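All protein chains but one are shown in place.
Chain naming follows the written order as A, B and C, and within any one chain the residues start at number 1.
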Amino acid sequence: MNLTVKTTISWLEKFDEKIQVNKDLLTDLDQAIGDGDHGINMSRGLTEVMKTLESKSFQTIGDLIKGVAMTLIGKVGGASGPLYGSAFLKMGAKIGAKEQLSDEELLEALKEGEQAIIQRGKASVGEKTMVDVWSPLLEDFSQETHINWEDLKVAAHEKMTGTKDLHAKKGRAAYLGARSVGHIDPGAMSSYLLFESLAETMMEGENNNG
Amino acid sequence: MNLTVKTTISWLEKFDEKIQVNKDLLTDLDQAIGDGDHGINMSRGLTEVMKTLESKSFQTIGDLIKGVAMTLIGKVGGASGPLYGSAFLKMGAKIGAKEQLSDEELLEALKEGEQAIIQRGKASVGEKTMVDVWSPLLEDFSQETHINWEDLKVAAHEKMTGTKDLHAKKGRAAYLGARSVGHIDPGAMSSYLLFESLAETMMEGENNNG
Amino acid sequence: MKKILNDVNAVVDEMLDGMVAAHPKELKRVEGTTVVVRADAPVKGKVGIVSGGGSGHEPAHGGFVGKGMLDGAVAGEVFTSPTPDQVFEAIKAVDGGEGVLLVIKNYTGDVMNFEMAGELAEAEGIKVKQVVVNDDVAVEDSSFTSGRRGIAGTVFVHKIAGAMAESGASLDEVEAVANKVIKNVKSMGMSLSPCTVPAAGKPGFTLAENEMEIGTGIHGEPGVERTEVLPASDIVKTLFAKVDDDLQLTSGEEVAVMINGLGSTPQMELYIMNHTLSKLLKEKDLNVTETIVGEWMTSLEMAGASISVLRMDEQLKELLAAPANTVAFKR
Partner (left out) sequence: MKKILNDVNAVVDEMLDGMVAAHPKELKRVEGTTVVVRADAPVKGKVGIVSGGGSGHEPAHGGFVGKGMLDGAVAGEVFTSPTPDQVFEAIKAVDGGEGVLLVIKNYTGDVMNFEMAGELAEAEGIKVKQVVVNDDVAVEDSSFTSGRRGIAGTVFVHKIAGAMAESGASLDEVEAVANKVIKNVKSMGMSLSPCTVPAAGKPGFTLAENEMEIGTGIHGEPGVERTEVLPASDIVKTLFAKVDDDLQLTSGEEVAVMINGLGSTPQMELYIMNHTLSKLLKEKDLNVTETIVGEWMTSLEMAGASISVLRMDEQLKELLAAPANTVAFKR
């Protein structure tokens, strides 16, 4: 199924829902190895994204995603604000005036987003950040022309839980040194929710369209 | 039995012991309706009194009691320091160069102490302070030439517990208004210990001397 | 009890030592005492001002020693009035020949101990006057009891009497302006949690998770009323209503206000209180000449705050704005 403006909105709505439901979980994860605000930050940001989507209408996926980026940059703060914000900004720029995206085009856009996160945050794979969901996940699917969304969801979940065993080198958890091991990275969890939302949206779309 | 320099010292030693044993109780009572330092204040003061008694020798009861007064004034602080200090100061002045005190003379000296407390603190009977032990107790025994110390001890205990039902008008407990009712006044408790120590010292002396 | 300390019986001594070590240009300690005085004390030809009380209210009182405020501060044990001999040492150390004003907070112990010290000083030929601060409207004002407590409003007395003394005024004049402040300043506080006197080792009272106490004293004395935890705006309205009730402020008047944290209340919360307080004052058409927010008269690590309002006139405005250079209060 191609991604459209409408399904992009569904994706973001689902992401918002999941963030709100998991707000306390994200906060708990961040309390364990950070400063305990990741749930609050993401919840505030997505609430604002929903307001943006309600108050404006977007003709192209690129504009929509850029609008989301600006809201995230302006409302989330912390480390995750600039990271998600930059990711969406670059994704939006890549997508441009398109009204539909094939799986391949979507993967390319997501890859742009991943690069933006790495550029902004300077973290590499294995440093226990959201990068440990984005990079290996997109790597796994980089050759696909048709994504099996169930597989992607499962893979994203694996990457997310995989951060548990890592020793943090970037972000606040790095200050904990070895004590960071044994906890899932909160940003990895919110990134998982992002990909899970996307996968579920795409699967619903496929089911509806037969 | 007449009070001598030696029995006065025994009295003070016993008082010190009781204060140290009841330090937490006094503090608890003061926490309920005051600021929670009465046990600490009295404990510090009596520890210093014991040091004074060790480091100096006194020829007369008056000098001894005055020495105690100066230590209390200089070491207790709070409301109880000036009150007990003034009481002992005036008692010492009244006793003067005597080396022995009959029960009558002792009662007279204690009466001076009571007057000093009232003069310094301006509290009357019924205002839930140490005055509610000193005044009615000395009044009860004012006609005696030979004190029954067991009776005095029992009477002092009664006066002390009697402060429980009073509504405080002086001291920190007064700020509590009606909420002060139901708690024994800490200064009444320490005053009871003072009289109890005196009574027990006198009874022991009587037993030893046949 | 969790505290950063060594020996519960040495807290006052070590605190004073650490304080004088930190501020050698500003403060010195009278040797062998619990008294700190201005490094340049006694100031010849100036009325001296001595205040103090139990410790545990820091920065009061040592933090207010310096040019334009106090000449000396006497520290008692935690929450326990200092003894007369210590107060007497302070009086002697700051007397510059023009006499000494004692600023006493109205607690039976403080009044008695400072009074006795005054008697000792007068016996040695030092002119001494005393003023007794009783700004806490939480407590009933009755001549049948010991009356109202002195709390954060005392800092206004220190500041204004200090400026008056610095201007070269006589002991009578300094006393008069101190009494003017006392008459015109009213305060009331509340607490969300108790504090622990080190030597006691346990909190002075307990409050349930949903309870607060209105009218708590600065020594952990229980307050006058216990309620559920109210929103900041209601807390401020409650405290201000009592203060205003007493001051009877009228439209167009000028006031200075203080929001004083009791120890562990973050500045964030104090400013949130002012968010409401400044509106209330505006609604009443009062002119705020100065708003002082911070921790001035604390109660160890108690959570809570008090509000003080001082009715101003031209003289008080000038004196409050006059320079002060103390460790904790600079102007």
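The criterion applied here is as follows: a residue touches a chain if its C-beta (ideal position, glycine included) is under 8 Å from a C-beta of that chain, and two chains touch if they have at least 3 such contacts.
Values in this document were obtained by computation on a predicted structure and should not be read as measured data.
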(message) By the document's own contact criterion, which visible chains does the hidden chain reach in the full complex?
(response) A, C
(message) For the chain not shown, which residue from C:71, C:136, C:244 or C:295 touches it across the whole complex?
(response) C:295
(message) Which candidate, A:73, A:91 or A:138, sits in contact with the chain we can't see?
(response) A:73
(request) Could you tell me which of C:37, C:192 or C:316 touches the chain that is not displayed? (result) C:192
(request) State which residues belonging to chain A touch the missing partner chain. (result) 27, 31-37, 39-41, 44, 73-83, 120-121, 169-172, 174-177, 179
(request) May I ask you to list the residues on chain C that touch the chain which is not drawn? (result) 2-6, 11, 14-19, 21-23, 55-56, 58-59, 63, 78, 192-193, 209, 212, 229, 231-233, 235, 259, 263-278, 291, 293-295, 298, 300-301, 303-305, 328, 330-331
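The rule we apply is simple: only the chains that are shown with their structure count from here on.
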(message) What's the contact topology between the chains, one of line, ring, star, complete, other?
(response) other
(request) Can you check how far apart chain B and chain C are, centre to centre, with Cα atoms defining each centre and the answer in Å? (result) 32
(request) Would you mind pulling out the distance in Å between where the CA atoms of chain A average out and where those of chain B do? (result) 75
(request) Give, as an integer number of Å, the spacing between the C-alpha centres of chain C and chain A. (result) 54
(message) Which positions in chain C are in touch with at least two other chains?
(response) none
(request) Pull out every residue in chain A that's touching 2 or more other chains. (result) none
